[in-house]
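Let me begin by handing over the structure; questions about it come next.
The other protein chains are all here in position, but one chain of the complex has been omitted.
Naming follows writing order (A and B), and every chain is counted from residue 1.
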Amino acid sequence: MPSRYQPSALHRFRRIAANQLASALAIASTVIVVAPLVAIFAYLLFKGASSLNLAFFTQTPKPVGEPGGGMANAIVGSGILLALASAIGVPIGIGGGIYLAEFGRGTRLANFIRFTADVLNGVPSIVMGIAIYALVVLPQKHFSAFAGGVALGIMMVPTITRTTEEMLLMVPHSVREAALGLGVPNWRSVLSITLKTASPGVITGCMLAFARVAGETAPLLFTALGNEFWSTSLGEPIAALPLQIYVYAISPYNEWHRLAWAGALVLILLIVLSVALVRYVTTRGVLKGTA
Amino acid sequence: MAFNLEEVRPSRPSLPPTAEADAPAQSAIRAYLLSRGNSAVSDAAFRWLMLLSGLSIFAIIGIIAGELIAGSRLTLAKFGLHFFFGTAWDPVSGHYGALPFIYGTLVSSLIALIIAVPLSIGLAIFLTEMCPKPLRGPLSFLTELLAAIPSVVYGLWAIFVLAPILRDHVNPVLIHLLGWTGLFAKPNFGIGMLAAGVILAIMILPIISSLTREVMISVPRSQREAVLALGATRWEMIRMGVLRNARIGIVGAIILGLGRALGETMAVTMVIGNRPDIVKNLLSPAYSMASVLANEFTEAADSTYLSALVEIGLALFIITILVNALARLLVWAVTRGAPARAS
Partner (left out) sequence: MGVGIQVEHLNAWYGANHTLMDITLHIPANEATALIGPSGCGKSTFVRCINRMHETNPIARVTGTVRIGELDIYADVSPVEVRRRIGMVFQRPNPFPTMSIYDNVASGLRLNGFRNRRVLDEVVERSLIQAALWDEVKDDLKKKSGASLSGGQQQRLCIARALAVDPEVLLMDEPASALDPIATGAIEDLIHSLKGRFTIVIVTHNMQQAARVADMTAFFSISKGGEGERWGELVEYTTTETIFTNPADKRTEDYVTGRFG
């Protein structure tokens, strides 16, 4: 065989080997990524489910040493914080999205707002906590549920703004024209036609933002602070599920560790449920049917 | 609104389709619509309200920046830039040097990137180019879930599962094999810089991989086909047709993951060990910028202490803003030409 053909054979072998190796590596990395996820879920389910009981949902925390107790106050506290956060974040976020999609389209200001929203999304949540501490807690001179709700609400704004914009842009132009052609006031046409047409997607965005802040701990550390006892007042420190999990996780007591796992399971279930719901809504293509 | 019922009710309940019979009701409707006036005021108000909501994004960034600068005035004036190069952090004796935290943040994020980048690119390649259709949905759902798990739950798992595994099975091997580098040495607690890096890696994986996927998908089909038509293997097609075109966007995705890692607080705080030392050994406890805020902010008794902590927050804010801005610009540069969603 002439020698000049040999590099070619070697070359072919190397190409095939590289192809096989790359495929193997891609599959391997997929396995390595999926493994810890499955591990986390399995362990969480195992640990959490064995620690969950009715008392967890009905009782407040017991002092150290006493067995039992639950996180009823933290569950209610999280509910209050998230309601306040949504009341702040959802309208402002949707309003911002409407501005970007309906009024500012293509303007330099809108591009800048969009960019800033993306950047704001990446600001660490603990930094938000410090800012709200200085803005709300210091002037009031005490920690409060209100401060915690404001911190979480502000964190929802950029996410909701961006998803709302994207969803509104998916609404066909012909639908807007139809509304304009009827002589409907612009505000009415935006709210009752465009926003309503995009509502499945907009709700999806809100739920994603909600799920994200539902698990946030860092911005609550120096705003809502946490509370061992029942409190539903906006002016008092309030308990929250993630805060309570954190406090119990770093404590040295086995009983509290048990409660931390139970709390984590409840938190995860809430979040997974909303993410799954969101995925169901978006993949069903509620919006695609109209395009 | 006031609307006179008598005025619009047609003279007869039945509706013969003749022009004459329609006329009374129709003209009443016209009269109603003409009475509505123009909506200039409400439209303008609505427009302003929406603009205000959009501008709130600037307000939020502005307020954060303003409060952080105001809060750290004291140490900014007192220590200047030396603050970031001081290695001693001892609030009791009034020494405030932020270098240990900066070091911890940078090193733990670097470890996270070293682990997460190859894995997430591998995952993205698998999902976009190789994955059998029925597996694609569940797998991408799983990675989305990974992104939805709260930081504190990762921390919980890291304390009770990851750290023991590292201590008992991984770290001894590392000390044995790579002990000569000085990066892996006793004492081996399980918690420490490496544990923080590993949990960060798991946390930033979904972001890097989903953005990488997005960027890879946006590479036009024609690019792939051009390479395949030359008789390339699948790997060569991915390497030359996809990765080469998507590389700027992938770099953007990695930087975005870095931004997340730099600011990540709870999980890191729970496993990094919280000791403000600068040591080469990755198995020993360390501290990060976000962690020191989480741990010490509420107990900062005097104003200099508080100001020092706020200044660390300010530094973190500025770094993450810059990192995220850079990442967004890179990702945009690539996905901008992708098929538009809007019709």
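As a convention for this text, a contact is a pair of C-beta atoms (placed from the backbone, for glycine too) under 8 Å apart; a residue touches a chain by one contact, two chains touch by 3 or more.
It should be emphasised that the depicted structure is a prediction, and the values quoted were computed from it without experimental measurement.
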item	value
Shown chains touched by the chain that is not drawn here	A, B
Full-complex contact with the absent chain, from A:Leu10, A:Ala178 or A:Leu273	A:Ala178
Hidden-chain contact residue, picked from the options B:Arg36, B:Arg244 or B:Lys280	B:Arg36
For chain B, the residues touching the chain missing from this view	1, 3, 5, 8-10, 15, 17, 19, 22-23, 25-27, 29-30, 32-34, 36-40, 43
For chain A, the residues touching the chain missing from this view	172, 174-175, 177-186, 188-189, 192-193, 196-197, 199, 289-290
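Keep this in mind: only the chains that are shown with their structure count from here on.
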item	value
Cα-centroid distance, chain A relative to chain B, in whole angstrom	11
Chain B contact footprint on chain A (complex, rising order)	15-16, 18-19, 21-23, 25-30, 32-34, 36-37, 39-40, 43-44, 47, 91-96, 98-100, 102-104, 109-110, 113, 115-131, 133-135, 154, 157-158, 161, 166, 169-170, 172-173, 183, 185-188, 190, 211-212, 214-218, 221-222, 225, 242, 245-246, 249-250, 257, 260-261, 264, 267-268, 271-272, 275, 279, 291
Contact set on chain B toward chain A in their complex	33, 39, 42-43, 45-47, 49-58, 60-61, 63-64, 67-68, 70-71, 118-123, 125-127, 129-130, 139, 141-146, 148-157, 159-161, 202, 205, 209, 233-236, 238-239, 256, 259-260, 262-266, 270, 290, 293-294, 297-298, 309-310, 313, 316-317, 320-321, 323-325, 327-328, 341-343
